[in-house]
Every structure is written in C-alpha cells, then in structure tokens.
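The structure that follows is given in the form of structure tokens.
Only one protein chain is missing from this complex, and each of the others stays in its spot.
The letters A, B and C name the chains in turn, as written, and every chain counts its residues from 1.
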Amino acid sequence: MNKRNLLTLALATAAIAACATSPVDPRPAYSESDLRQMDAVHRRDFHPRGIAKMDRFDLDRVQRACNQYKDNPPEDLAKALQAEQIGAIKFPQGELLGDWKKGQKIAQSGRGMTWSDKPGSANGGSCYNCHQLSPEEASYGTLGPSLKGFGKLRGNTSEIQKYTYGKIYNSKAYSVCSPMPRMGYSGTLTEEQIKDVVAYLLDPASPVNR
Amino acid sequence: MNEIRRMVLRGAGAAAMLAAGLVATGRAFAATWNKDAFGAKNSHDALASLGAQNAVQSKDVIIEAPEIAENGAVVPIEVSSQVPGTRSISVLIEKNPFPLTAKFDFTPEAVPFLKINVKISESSLVRVVAEAGGKHFAASREIKVTIGGCGG
Amino acid sequence: MHAYRCSALVVVAAALTIATGPAFAQDEKREIEKYQKMIAEGSPVELFELEGEGLWKKKQGPKNASLEQCDLGLGAGVVKGAFVNLPRYFKDTDRVEDLESRLLTCMMTLQGRSREEATKRTFGNADKPSEMEYLVAFVAGESRGSPIAISTAHPKESAAYELGRKLFFYRSGAWDFSCASCHGEEGKRIRMQELPVLSLPAGARPAYSTWPAYRVSNSQMKSMQWRLNDCYRQMRFPEPGFASDATIALTMFLGVTANDEPYRGPGTKR
Partner (left out) sequence: MAGAMKARATVKDGIADVRVVMNHPMETGLRKGSDGKFVPQHFIQNITVKLNGRTVVEGQISQAVSRNPVFSFRIKGAKSGDKVQISWLDNKGETNNTEAAVA
C-alpha cells in the first residue's frame, strides 16, 4: 500500500468516525496486495471444520473480480467472466421441470454447506431466506426480489425453464457479481433438486403461481 | 387443592394462615401440583380437571401478548383479571402437547396479575381462565409463531 | 421446536433496527417490535451478569486466583466502564484485544490456566453454559449507560480497524458471501429477521450496543465472538479461531462504527 492510499484510508476512517449523518462507502476496492492479505489472514486465523475446508478460501476468477471492482467489474471483464460462467452450467438432457412439491421443501430448507451440516445430508436451497415465493408463506426474506407469481408472469416456455434452471445453477452467468449463491456450481443443489425448484417457480399448480 | 385456596375458601385471613404455621418454616409451601390438569393432553380435559369446563367468555380477563412471536421458545404473556374477587388465573396453550402451563392462586393481598414467558410449539390459541367466587371466566388470543431467520 | 432449522444466510440478530422492507406489512412489523420489546422486558439477562460476577471473583486455576486483578484497560481490577473501550491495544501482550481475548489473557496470566483449558468451552449450549459468556455478561453490564468509545489512535488499533473493514466486505467461501451480503443494504431481511447495515453507524450503533446478548432461541447468553463465529458458519466459511486477530479486527470495525452510542446491553435477542 502506498502513502497516498494510506492517507485516503485514514481520511475515510476519520470521516466515518466523525460523521454519522453522511457516511462514506467504507467498502474497499481490493488491490492485489489487499487480496494477498485477505488470503493470508483467512488461512492464518480460520481452520477447517466439518465439511468446510480451507479450499473455500480459494478465490475463483469471479470472486476475485467482484472483490477488486466492488461488484462492478469493467464491461469486457464482466462479459468474459459471464461467458465462462454460462459455460460452466451443466444443463440436463430433456425435461427441466421436476416436482414442485419437492421444490417447495427445498425452497424452505436452509440446510447445507455449513460446518455443522453432516456430509451426505440433503441440502436445501435457502430460497425463502431471501425471496418471497408462495404468498402463503409469510416468513420470507427480502435480500432478493420477490418471486411471487414467477411462472404466471413469465410463462412456462422451454426458454424460461432453461433460464430459470441456469439462474439457480449459476447466478453469476447472468449477472457476474450477483449476490445470490451459485446453487448448482457450488455443489449445494443436485440437478434433480434444481429441477424441482424450477417446477416450484414455474408449474401453474405451484402455490407460487396460485 | 392447595393451601391458600383452602384457607381462602374457608374465609381464613392472613392471621389464620400464620397461626396455622404455613409460613413458619423453610419449605414454605405445600407443594401441590395438579398432576391431572397438567398432564391433560387437550385443553378440554385440562379445563375439566380444573373444574372450569363451563367458563364463560369475559372482557374482564385480559391477555397482553404479541400477535407474532419470532421465537416460540420465549413468548411473553401478561395476564390479569378485573373480575371482582378473582382467586386464581390459569394459562393454557391449546396446541402444546400439554396445554395447561400455569395456575396461579392469589390471596386478596395480591393483584390477580401475572407476567410469564412460555414456550409455544406452533401458532396457537392461548386461553386464560380466571376463577372468582367459584365461577370461571375466560379470554383467549391467537399467537402466531413464525419461522425464524438464522442463528438458532 | 421449529419445523425448519436455521437457515442459510447470515444474521446478526440485530437489535431493534429501524428498517422497513417494502413488502413488510406494517402491522406485522409492529407486532414483532412489540414481541422484541416484551422479551427485552422479560429477559433473565441479569442472572448471567450475576453468575459472571461470581466467576470473576472465583479463585481457580493452578494459581488459585480470581480475575479481580485483571486489567481490562483501565487498570488492574477496574471493570466499570472498561467494556466500552474494547477492543484496545494492550502493552503487556503487544496486541489489540477484545473483551474475550483479554479475559483469556487474564485466565492464563493471573490464574495460570493453559490456553487449551481456558478455551475448552468458549461457547455454551443448552446442556452446558460457557464460563466465558457469563463473564462477558458481567463485564459488559458494568458499562451500561457509558458511550462506546473505541480508540484507533495506536497504530495497531488503526491497523485492526482497517483489517476488520476489509474482512467485512471480502467475498469468498462456497456461496460467494461477505458480511455485507446480508448487512450491506438498508431495509433487508432474512426470513422475518431484519438486517442492520453494520458498516454504517445507523446500523452498527443499535446492534453493537446490545451485544453480548441473551438469545431466546436457545436461552443462552451469547458473546460477540459467538455472533461472529455463527455468522461465518452461515456464510459457509471455515471456522474462525476464537479470539483470533481476524475476529478482533472485525469487532474493532463494528465497534468503532458504533462509537458514541450509549451501551445498553447485555441485550436480549430473538
């Protein structure tokens, strides 16, 4: 870090500390040395536990770019990364619509991928943590957009099915620094499970669309 | 039937209770616990055990509680009775495995009032029954238990 | 008790944050606020302060000593007002320490306990509470009413703040999360749980000033170290070391952002 950066940081810090009414954005654009520091600190101060191993700190190109550019990488890079991420989606052969009832259970469940989750136990999609889906479920999060009536609004064409499957499998393929986890790409949900969630979103009989 | 109730029904005052030696020693209460009422698996049976199956709805029985509880492990409930001569207040949570949760007896020196935290296993009607002059008066209120966020 | 075990994202079960999701029905919000107010009024939190005080004065360890001579930053044995200045730089360890790490230091130096033994139960559960979390309740309670005043004057303090800031926004792990994934935007919630923006004073103040806290979901006293630990669990990261420099730095970032807020804890949270 050079002197000017230090000064900027110091000023920013002072501004944050001094001024509660008009705060500046404290989010840094991570430099190469910041990224190295983050990597070193996480590897020094964290330890593997259960299924959460240290390779979770291996940044892929998407995570790296989103950290470097505050979730807003230059257009060329964003395009290249998105193309890469699209390519990483494994679309299944044939039907993309599974069982909406199973999809509902997956959408409700927040299990999976934490150090307290047992290996081999069924993961959930945690959908309700961030999205409204069925109007019958009052306890829903708002970090993501409401998906109420998702299929009713968009129809149930094969293009929509493909988009929905892809978005759940790898949100970064459509918006490179999307805050949404890459449910298929990260190994959280299986192909079968994603199809069930697609059905939950698109099936006209699903409570999401009723 | 516990000590206070017996004394009160007999019209005994505090002096009589003192004289009876109820308050003299360490283990100061008679440790009755209504097994039948607390062991009842539905509120109908619990109310019957309390002799309160014919309780009438009353606006003088007051329940103060949040309509939505973010966590069923702790649901604060404040209950009171303005029925003159109220001697006991019972709290029942309909959907719990054993609905009867509390039965408090009050001497004339105490306000028939109680604040308590209870566990509610799922969204449920909470019923409060006050007893005065051998009659029972009831009020009820629905409490919704939501699915929590994280951190459980 | 619940049909669904806790869920995916991160939560600092923030205090009574004032943030409204657009789709959040007003009466629902009002009822939840009422619930939060009532659980705070009916909180047994003072019990834990009492138990913690007992542990503070209890002689134990190879040196059969209490913690009463522990220097929390204001001099040996001064508890009153100490919490609101933590984390801070300590000369004897040449390190920035938060309350938990400082207590650990005192357990090792004053009581002669090993780090391994003293950290055996840093977080309690329903079967067995944690000594550390009781102690934290006592010490924090002794700062009630004092404004949070965490210094960044020492170079190691400002470095800890900077590190904490970077850790807060760093996206990594299986789900590409950072702390800011959940605590970065106004008016958001996970399920029904409102999420304060912890990188800004408006969100950090009410949240930080009410930790440590009694959690009604498991009827346990919980420390800030636990709060961070459980956030990282739900971020799908590996586990942070107890009282590690990273967790102290993050606490520093949150605490400095909450500066000037009167301390109101230990709080009571869902």
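The rule is simple: a residue touches a chain if its C-beta (ideal position, glycine included) is under 8 Å from a C-beta of that chain, and two chains touch if they have at least 3 such contacts.
Note that the structure is predicted; figures quoted are calculated from it, not measured.
Colleague: Under the definition given at the start, what are the shown partners of the omitted chain?
Modeller: The omitted chain makes contact with B, C across the full complex.
Colleague: I'm checking contacts with the chain that's been left out. Which of C:Q69, C:T93 or C:N125 qualifies?
Modeller: C:N125
Colleague: In the whole complex, not just what's shown, which of C:P44, C:G77, C:G112 or C:P262 touches the removed chain?
Modeller: C:P44
Colleague: Go through chain C and note every residue touching the omitted chain.
Modeller: Output for chain C: 42-44, 46-47, 50-51, 54, 125-127, 216, 219.
Colleague: Using the touch rule from the top, list residues of chain B that touch the missing partner.
Modeller: 2-4, 14, 17-18, 22-23, 27-29, 31-34, 38, 73-75, 78, 93, 96-98, 100-111, 113-120
By our rule, only the chains that are shown with their structure count from here on.
Colleague: Nearest whole angstrom, what separates the Cα centre of chain A from the Cα centre of chain C?
Modeller: The computed centroid separation for chain A versus chain C comes out at 27 Å.
Colleague: For chain B, give me the residues that contact two or more of the other chains.
Modeller: 146-150
Colleague: Got the chain C residues that touch at least 2 other chains?
Modeller: As it turns out, chain C has residues touching two or more other chains at 4-9, 28, 189-193, 234.
Colleague: Okay, in this complex, where on chain C does chain A touch?
Modeller: Going through chain C, the ones touching chain A are 4-9, 21-24, 28, 152, 158, 161-163, 165-177, 180-182, 184-185, 187-193, 195, 199-202, 232-234, 236-241, 244-247, 256-257, 259-260.
Colleague: Using the touch rule from the top, collect the residues of chain B that touch chain C in their complex.
Modeller: Contacts found on chain B: 65-76, 78, 115, 117, 119, 121, 146-152.
Colleague: Provide the residue numbers of chain A that touch chain C in the complex, in ascending order.
Modeller: 9-10, 13, 16-17, 20, 23, 26-28, 30, 34, 37-38, 41-42, 44-49, 52-54, 56-57, 59, 62-63, 66-67, 108-116, 124, 126, 128-130, 132, 138-143, 146, 172, 179, 181-182, 186-188
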